[in-house]
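A single protein chain has been omitted; all remaining protein chains appear in their positions.
In order of appearance the chains are A and B, and numbering begins at 1 in each one.
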Amino acid sequence: MRSLRDLPRSPVAKPDLAAIGVTGNWRTSRPVINKEDCQKCMICWMHCPDGLIKKNQEGFPEVNYEFCKGCGICANECPTKAIEMVEESEDEPHQNAYSK
Amino acid sequence: MIEVRWHGRGGQGAVVASRILALAAYQDGYKGVQAFPFFGMERRGAPVLAFTRVSKSDIRIRNQVYEPDVIVVLDPLLPKIVDVDRGLKPKGYIVLNSRQKPSEVKWAKNYKTATVDAISISKKLNLKVAGFQVFNTPMLGALARATKLVKIASVKKAILDYFGEKRGKTNSEAAEIAYENTFSSEGQE
Partner (left out) sequence: MNLIKMLTANDAVAYAVKLARVQVVAAYPITPQTASVEKISEFIENGELQAEFICVESEHSASSAVIGASACGVRTFTATSSQGLALMHEMLHWAAGTRVPIVMYVVNRALSAPWSIWCDHQDSLSQRDTGWMQFYAEDNQELLDTVLMNYKISEDKEVHLPSMVCADAFTLSHATTPVDIPSQREVDEFLPPYTPELTLDNIENPVTYVPTCSPTRPSSDWYMEYKYLQNESMAEALKKIKEVCREFKEKFGRFHGDLLEQYRCRDAEVVIMSMGSFAAQAKDVVDEMRDEGYPVGAVKLRTFRPFPVDDVRELATKTKAIAVVDRGLSFGHCGQAFMEVKSALYNSSHKPLVKGYTLGLGGRDIKTSDQRHVIEQTFKDLEKGFAAKESEWVSLRLEGPEK
């Protein structure tokens, strides 16, 4: 909690995780990776504009659903169409993305 | 004066809905109407707010709406991530896009709740803007049904005036279907 007197002399902004909120809340569909079709090429990792895909221990890409906005670029770029954009529904909450 | 707060996602048409409501109300004889968006940066998918004020006399108030009388939630997932009922007046109206019936919406039990499955209506009528499913026009119909703030005929006319004949036709149909299919906790079905 900042007060008027805690503000720095020059207005500055610092890099801060989730500075504008948990952006995973913005998505209406989420990328789901089918391990059978995935060839671990990591093209999805390369194209994610927010850098939210990482390689897990098995070598498969893993999406950080806390911040994934569901833009669908990964699904669009996947050469084997192993990524499907699944609609988020009322009944199933966003995984890891609903911290209020 | 009645204050309505619209909860949507950027790209879902909350701002358009707020303007159409203003137009419908004006045509219904409310002399004072005001519609404005939450004045923040917007991005497709991010939660956004819009507001409509409706009054019998000219509205001179210009500050933000802090205690709405009615809230309309365009996207069923929003209540999970946004406090949509913040500031809502006691016994205020909640108009929700949801497959649930009003009695099933636990968090809204202290308010006059109405629900409509606008997703199905939108999909059936193929209401899409730039690939994004929009729910604003059916929700306008639901608002009319739940609150009786404006007549459905005025809502339909306002939709046609706003979008023109071509786009307006399907949208005003959506509003009518939603009007007929709104479930309300006040007992009307």
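We take it that a contact is a pair of C-beta atoms (placed from the backbone, for glycine too) under 8 Å apart; a residue touches a chain by one contact, two chains touch by 3 or more.
The structure presented is a predicted model; accordingly, all values stated were derived computationally and were not measured.
The chain not displayed here makes contact, within the full complex, with A, B. For chain B, the residues touching the chain absent from view are 18-19, 22-23, 26, 33-37, 39, 59-64, 66. Within the complete assembly, residues 1-4, 6, 11 of chain A touch the chain that is not shown.
Keep this in mind: only the chains that are shown with their structure count from here on.
Centroids of chain A and chain B (each the mean of its C-alpha atoms) stand 30 Å apart. The touching residues of chain A, counted against chain B in their complex, run 23, 25-28, 69-70, 88, 90, 93-94, 98, 100.
Of all the residues in chain B, the ones that touch chain A in their complex are 9, 43, 45-47, 75-77, 80-81, 83, 98-100, 132-133.
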